[in-house]
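Just one protein chain is left out here, and the rest sit where they should.
Moving on, here comes subunit A:
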Amino acid sequence: MAPILTHTDKGIYCAAGDFWIDPWRPVPRALITHGHADHARPGMGAYLATHAALPVLRHRLGEIDAEGISYGETRRIGAASVSFHPAGHVPGSAQIRVEVAGEVWVVSGDYKVEPDGLSEPFEPVRCHHFITECTFGLPVFRWQPQATVMAQVNDWWRANASAGTVSMLGAYSLGKAQRLIANIDAAIGPILTHGAVEATNAVLRAQGYDLPDTIHWTSDAGKPPRDALVIAPPGALDGQWARAFGTRSTAFASGWMGVRGIRRRRAGDRGFVISDHADWPGLLSAIRDTGAENVYPTHGYTDIFARYLSSELGLNAQVWEAEYGGDDAEEVDAA
């Protein structure tokens, strides 16, 4: 009998239900874990995603034939039962559970196990087969608690504000940016945003996610307040838009900032180690909690991670080839 989920040149495929999960080429029916561009691509015949993920999907992909599903709700597609479960990655993100004839597979999408105060917190799902991301699947990646890192961000902002230096923080415009905004000490000063971030803020606020006030800052807005924190996509921090802020301190927020070489290459003043992906202990605990004996690392240090899972943990682990991701810079910025 063929496995319930198989690897195809279009993505993860379920023959029993004739659908794909996070496909990278147009297919008739796509189940989408979350709205990031490497998971939710244009051109699918029909989309299925959580109700919480749909507004962002529509915002990014325009007119699509899309349907929403609640977390935990089971839906029958062909011979498969599917349900979506919180992945804790970004608001609306999900792991997708697929059950056929009593055998359960889970596709993790991207996930983190630490609650971030904004995204629906990660829930482990028991399964027999687990396709897991492993962006940070090396033991050198160990995150500090969110509160510790946010205190560092607050200290940096406060010190800049009192020196009259604008604080500019580069963060991916869906997820990371809102997580930072939701957790920062908004009493320090005004929070200004780049258009790309503000657009996502608006979508999420309309859904009922609670974010403090932010000011969409355009280049014709005059002189920016010196005690401001500016949140923008990392790419915008090198450009014309950023230069208008005058004297400024530039920082990036990403899991990759934990590695000095990468932090230095990014050439900001600071790098805050805060990721929407699971760190090494997080990956291991998530895998353990699924109870799965068959684990398929995908996207990340797959070879090394699979070897560890088989040789040290005795799991049946095989790399799940995927065509995720863009260039290095994009990964550094997003993760």
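What we mean here is this: a residue touches a chain if its C-beta (ideal position, glycine included) is under 8 Å from a C-beta of that chain, and two chains touch if they have at least 3 such contacts; residues count from 1.
What we mean here is this: contacts and distances are computed from a predicted model.
Student: Match the chain absent from this complex view to the correct UniProt protein name in "B(O/a)3-type cytochrome-c oxidase subunit 1", "DNA ligase (ATP)", "ABC transporter permease" or "Cysteine desulfurase IscS".
Tutor: Hidden chain identified via UniProt as "DNA ligase (ATP)".
Student: Give the residue, chosen from A:Pro139, A:Gly164, A:Pro225 or A:Gly291, that touches the chain omitted from the document.
Tutor: In the full complex, the listed residue that touches the missing chain is A:Pro139.
Student: Of A:Glu103, A:Glu123 or A:Asp269, which sits in contact with the chain we cannot see?
Tutor: Only one of A:Glu103, A:Glu123 or A:Asp269 touches the chain omitted from view, namely A:Asp269.
Student: Pick from A:Ala196, A:Ile215 or A:Val259: which residue touches the chain that isn't shown?
Tutor: A:Val259
Student: Footprint of the hidden chain on subunit A, which residues?
Tutor: 138-142, 256, 258-262, 264-265, 267, 269-270, 301, 303-304, 307-308, 311-312, 326-329, 332
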